[in-house]
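Handing you a structure now.
Here the complex is missing a single protein chain, while all its other protein chains stay put.
Let's look at chain A:
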């Protein structure tokens, strides 16, 4: 029996679709099993009641979600905004944003410097950038503590030179957290920025100078728009781990003020309230999601005007 050309192309098309699904199946399964699945468990747990000593009771409850944003006063039962949770979220977001900005400020010149070196030395510079990744983050946090503590390297150096009489207290502050997070996450900004700057057509910069653009204008109106994809990728890579960072606030911030990560840990550990921990985790995911949407929309809009 003969097949019409239309049917034949239909069969080919179906085969093609099937092979595409099959080829992408490993990736899809991995995402489902390792990404969506566990997240769904977290979502389910956030709608359960806390067990007496950790774990959960299998009964539906929205109490955890109520407690994320609202708080029933322990003493007079009035319901107010959960001031404690909100201020912890706000501080975490602020510190993550400042960390991202600091990483851009220090990462951009670094990436630019590397990208403008001769090809054979670039590899060495990139290699140097990745060296900190060889060490565990906890150890790096303690190393920073050694640098900035009261009798640490910086203070003893300054005191030895006679520049200061008493040590400058730097440990256990937001400053210490920012130093630590910027140091730890800087490579995540430098590498994507480098990838963008590497592809930069330097003739465009020459052209801008030929048209009498000032150095500032060249940077802001030529270079930055061209390396924007790298800037956005780097910002996402820095912002997300900074927002949920746990070890650095604990070690360098002195733990007096919680960050989101510490607050979640408290609920699963000493607080024994897993549903609240789960709903706080989902809230964190939602915040990250909104931040990503914001970045991506920003990126596509600017891409449109330049395209």
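Here is the rule we go by: a contact is a pair of C-beta atoms (placed from the backbone, for glycine too) under 8 Å apart; a residue touches a chain by one contact, two chains touch by 3 or more; residues count from 1.
Here is the rule we use: contacts and distances are computed from a predicted model.
Enquirer: Not counting the visible chains, the remaining one has a UniProt entry; which protein name from "Peptidase U62", "Putrescine-binding periplasmic protein", "Na(+)-translocating NADH-quinone reductase subunit E" or "Stage IV sporulation protein" does it give?
Expert: UniProt lists the chain that is not shown as "Putrescine-binding periplasmic protein".
Enquirer: Of the listed residues A:38, A:109, A:225 or A:254, which contacts the missing chain in the full complex?
Expert: Answering carefully, the residue with contact to the hidden chain is A:254.
Enquirer: Who touches the missing chain here, A:4, A:80 or A:270?
Expert: A:270
Enquirer: Could you please point out the chain A residues that touch the chain left off the display?
Expert: Residues 50, 52-55, 71, 74-75, 83-85, 87-88, 149-151, 171-172, 250-251, 254-258, 262-263, 266-273 of chain A touch the chain that is not shown.
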